[in-house]
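Once you've had a glance at the structure underneath, I'll fire off some questions.
With one protein chain removed, the remaining protein chains of the complex are shown where they sit.
Per-chain residue numbering starts at 1, and chain names A, B and C are given in the order in which the chains are listed.
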Amino acid sequence: MMTSFLFRAMDTRAGIFLAIMAAAIILVPAGNLLAPEGSAFHVPNYAVTLMGKYLTYALLALAVDLVWGYCGILSLGHAAFFALGGYAMGMYLMRQIGTRGVYGDPNLPDFMVFLNWQELPWYWYGFDMFWFAALMVLLVPGFLAFVFGWFAFRSRVTGVYLSIITQALTYALLLAFFRNDMGFGGNNGLTDFKDILGFDIQADTTRAGLFAASGIALVLCFIVCRALTRSKLGKVLVAVRDAESRTRFLGYRVEHYKLFVWTLSAMMAGIAGALYVPQVGIINPGEFAPANSIEVVIWVAVGGRGTLVGAVLGAVLVNFAKTWFTGALPDIWLFALGGLFVFVTLFLPKGIVGTVSQGWTALRQRKASAAYESGSGDPPSAPPQSPGAPANVKHSNRAPVTAEPQPAE
Amino acid sequence: MARASSLLYLDGVSVSFDGFKALNDLSLTIGPGEMRAIIGPNGAGKTTMMDVITGKTRPDSGEVFFDGNIDLTGEDEASIAELGIGRKFQKPTVFESHTVWDNLELALKAPRGPFATLFHVISGAEKKRIEYLLELIRLGGKRGDLAANLSHGQKQWLEIGMLLAQDPKLLLVDEPAAGMTDAETAETAELLKDIANDHSVVVVEHDMVFVRSLGVKVTVLHEGSVLAEGSLDHVSANDRVVEVYLGR
Amino acid sequence: MSLLKSFFLLVGLMVCALSGPSFAQSDPEALRPLINGLAEGKYAETEKQIGALAATGDPAVAPTLEALGEGDLYVRKSDGAVFITKKAGKGYALTDPLTLEPAGEAGRREVSKIKVNNKLRRVLRSALGSLTLMAADPHVRMAAAEAIFKARDPDGIEALDAALAAETDDGVRKVMEEARAAAVLNSDLDETRKLEAIETLSVMGNRDALSLLIGVQSSANGAVRDAATQAVAKIEKSIAAWDAAQNIWYGLSLGSVLLLAAIGLAITFGVMGVINMAHGEMVMIGAYVTFVVQELIRTSAPGLFDYSLLIALPLAFLTSGLIGVAIERGVIRWLYGRPLETLLATWGISLILQQAVRSIFGPTNREVGNPDWMSGAFELGQMTITYNRMWIIVFAMLVFAGLMLVLKKTPFGLYTRAVTQNRRMAASMGIRTPWVDAMTFGLGSGIAGIAGVALSQIDNVSPNLGQGYIIDSFMVVVFGGVGNLWGTLVGAMTLGIVNKFLEPYAGAVLGKIFVLVIIILFIQKRPRGLFALKGRAVEA
Partner (left out) sequence: MKKTFTKLALAGLLASTIIGGASAQEDTIKVGILHSLSGTMAISETTLKDAMLMLIEEQNKKGGLLGKQLEAVVVDPASDWPLFAEKARELIEVNGVDAVFGCWTSVSRKSVLPVFEELNSILFYPVQYEGEESQRNVFYTGAAPNQQAIPAVDYLMNEEGVERWVLAGTDYVYPRTTNKILEAYLKSKGVAEEDIMINYTPFGHSDWQTIVSDIKTFGSAGKKTAVVSTINGDANVPFYKELGNAGIKAEDIPVVAFSVGEEELAGLDTAPLVGHLAAWNYFQSADTDANAEFIETWQAYVGDEDRVTNDPMEAHFIGFNMWVEAVEKAGTTDPDAVIDAIVGVSVPNLTGGYSAMMPNHHITKPVLIGEIQDDGQFETVWETSGLVVGDAWSDYLDGSKDLISDWRAPLSCGNFNTATGKCGGSGS
């Protein structure tokens, strides 16, 4: 059963993506560690962490695409799960500092010492063990998502109402984590990490290892998502996205499906956060900011909603653009980024991958029909459209006269 | 008909929206294997009645029983569907970004839980069943097309096919002939009659020709309750019916 | 400010005119050494010198003391002479402190300011209080009495007695009596006088009285202490009731701010279905329009300053509205039917607008002043009501009512409702739907713009202004029920009041968290907001 489940994940497109990822996972660390500095193949440290960060963002985008692209749940609060995963990892890293903190307190992190905390709060227990922290990386976001989803989906909160309460969720968490009384370091968050699993966090090898780990996590999650979306469950999800009540009348318990994929997605976001933190070296409540969650949605839209590769590509591209713009055009980069978003929505409504693959399909079909008409070849088969990509028909007509504002949904 | 021997039993059902009474003390009984046509002018409460039966709307008062003793008012859409009530909507609702084949596969009677579907592998019997249905609804050549690209009539048929795939005990069919050509309408009537051989069917329809071609017992709804019941000839002889419905 | 200054000048002149009969004649020039003495030494010496000036009881020193309090008293470095100054070009115009005649000019480096700090200001206030108790203008006498009340200076009792004997205005008399009571309590007079004073304060019954009485409670003993304790208990009880009212007021005030921020969004998002992330920037643009209007007024027509907001309102409406129309025509009209994509595009637009404003006006806060009628506060019972908050509540209600009128009573409103309910039908009836879309979006944006005018009065005017309101606005619209303006009104007020009632118990941060949790839970109960549409139409 499992093999067939995984087997479904594979096809040429996925294969190419996985090949690229595999190459990156091997070549980047190798280029960083083995190639001598100054050689054409040398990958500087700076690039390794940067690309590692992009990969974790890509994983986050993948998680959002799973719920939004395939199930139609527009989450404007996924950064919350990302940050919670990050905090779980941050707490582990904090405990690893031990007596190397500035006050040398073996138990209490520095921020607790100077705010006069006397003992470790109970919810910090266990985070000195990696396995526990790793478990929490999954369980904390997963549990929160489960509880939140259980209520929201059962009450049939949908559309923009759901989006806004996910915003409320992340905003509330933002405010809560800002509070120094919470015991998570307030605005400064957790920082000054020393090592992870005994490896120095600033060592080149650790960094390359974290990069590889992010890559592997992304690949694994990609395969899981791919298998999932191509299974019957994936078809049900798309059915829910397109016609929720029809799906109900077919006997599917929509809330269970949503809850399942929502919780899974939150866990993936948690993993992304956990890998993000050791690479950037800090986790603080800013990660909960509602704007961050909106940005993730934008990555997905730029790449192509409902295509897993698109989510990954969008996250990498937008963040690369951001990195480049903030360095090259520090005073006006927001114009460029804002312009990019407007451009993509207007001219690439299905995102980059969606548009390219549509063009590709059309081209192939034209060729195939030509071949058929000239008397050779099989009849043109149905377009191998990804079930995720929203149907062409619905919005093909963009003329303003027939365009119809719908109630926000 | 007594509740125990009925397939569907509605008694004194009332529903109101913001003071507007959509259903007003509606009582209706469908027997096992029966096919029933329901007619009535706009706003008579036909769709609301379907909503009540399928669990989309909760009645303010009254009883709804399925199969004699299953109280439907406490169930949600999914469990009602699993009990064996299938519904076709007024506006054809199919999954537009799925292929015709996938639409049928999703509707096919099978375990409905997330984990069951996650690890589901399509079996030979299921494939056969889908092939059979594709033949039946005459979409065999379009199996790989996206449902979005079907014509209006084809969507209606696909939806009926999906209903059959569910293999329900009771089919609720809302205006199956809407927007069809005359030929398609006739074929649809034939199809429904075939279906009625081994299912109970409730058809809501405006088209009198269509209803006549079904040749079954007719219930006339008006302002949320039953105005008349009997053969089409019988009810069209009823003065009240003529007055409210035919408007003559 | 300038108003205040001229006012004081006037007072000074009047006091001079009065000085003749009521006080012992003295040669004004005899005061000059005392005045020049103000410039010698540090604060402690200046304080002594003020005391000496006040002790002369000669109203002729009042202008000097006022100028000192205002920071307008300078000493000429060359000869140590003290002058009242006014800025003139790069230097100062000098005025003789006693004759009040012009005394030439001085460069910036030729004179130095006689510094005052808060302590000196307090001393000055009470000194001036005693000196101006007999002024002709009742407002001046009132201010003088209030100053003595705050100073609680037992030395003022005599002056107050004299003033009370001559006082004709009941309002001023009351304040004088209270001031006297305060002074008495601070003196070493006998018990009966003190008990009378406590009675007076107990009737006064506000926080100032409470503060005084608590002081007495801890320092006095015997009957005085008991009386003070009783009075304190009485005042505290009445204040507690007023506190609840005050909280509701704060809630309404916060609610109307939320309403203003959200109401434009209720149109662009609620009615049109555009998830308009650039809404906050429309508010911000309105605030910047106010800034520009005030700048222009400051440089070209300072007399109009009090009307600056009224002038800014239509301009802000037009500016934001036109930008809104441009956005609709340029971007959003291509996206109808794809509401989620409007989120993306408008997010991009919001980044662009923010950066544009940052590039044009700079990243720092800009000063938008409060006109006089929006400054200060008045007391209603024991509640303090600030004018700006009050006007904002009034303004929010007017905007809401106006919008309702436009939507319900004008042909444009009819078109809007028709188009949003059934576009095709509306189009086939000859309504130019694209025009209606553009105008509706323009209306929503314009309303956001005028909200910006109001918010500029209480918040930062910076490129980040809009970001601070966008989430709250969405919460309000969704909480109230999308597509329902009444929902937005009730939602805003509810959230405002709930927030303000939670705040004293939970603190500002936790209070806000609770409100968010309440919204989340509430949406579970009513998945379509407070004022949800019901029936089959919802599914359509």
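In the analysis below, a residue touches a chain if its C-beta (ideal position, glycine included) is under 8 Å from a C-beta of that chain, and two chains touch if they have at least 3 such contacts.
Just so we're clear, the structure is a prediction, and the values are computed from it rather than from any experiment.
Taking the full assembly into account, the omitted chain touches A, C. Per the touch definition above, the residue from C:Ala401, C:Ala508 or C:Leu521 contacting the chain not shown is C:Ala508. Taking the complete complex into account, A:Gly101 is the one of A:Gly101, A:Gly183 or A:Gly234 that touches the chain left out. The residue from A:Cys225, A:Ala301, A:Val316 or A:Val344 that touches the chain not shown here is A:Val316.
Taking the whole complex into account, subunit A touches the unshown chain at residues 13, 16-17, 20, 24, 28, 38, 40, 42-47, 49-51, 53, 99-106, 110-111, 113-116, 175, 178-180, 186-189, 191-193, 202, 280-282, 284, 286-287, 309, 313, 316-317, 320, 323-324, 326-327, 330-331, 333-334, 352-353, 356-357, 360. Residue-level contact of subunit C with the missing chain is found at 1, 43, 71, 113, 115, 117-119, 121-122, 125, 150, 207-208, 210-215, 217-218, 246-247, 250, 253-254, 257, 354-355, 358, 362-367, 369-370, 375-377, 384, 386-389, 457-464, 467-468, 500, 503-504, 507-509, 512.
Here, only the chains that are shown with their structure count from here on.
Among all pairs of chains, A-C has the largest number of C-beta pairs in contact.
Averaging Cα coordinates per chain places subunit A and subunit B 42 Å apart.
Rounded to a whole number, the gap between the C-alpha centres of subunit A and subunit C is 46 angstrom. Distance between subunit B and subunit C, defined via averaged C-alpha coordinates, is recorded as 65 Å. Annotation for subunit A: residues touching 2 or more other chains are 245. Shared interface positions of subunit C, i.e. residues touching 2 or more other chains, are not present. For subunit B in complex with subunit A, the touching residues are 54, 56, 76-79, 81-82, 86-87, 89, 93-99, 102, 105-107, 112-115, 117-122, 143-146, 148-149, 162, 166.
Subunit A contributes residues 74, 148, 151-152, 155-158, 160-161, 164-165, 167-169, 171-172, 175-176, 178-179, 245, 290-291, 294, 297-298, 301, 331-332, 334-335, 337-342, 344-346, 349, 395, 398, 400-401, 403-409 to its touches with subunit C in the complex. Residue ranges on subunit C touching subunit A, taken from their complex, read 269-270, 272-275, 277, 331, 333-341, 343-345, 347-352, 354-356, 359, 420, 423-424, 427, 433-434, 437, 467, 471, 474-475, 478, 482-483, 509-510, 512-513, 516-517, 519-521, 523-525, 527-529, 539.
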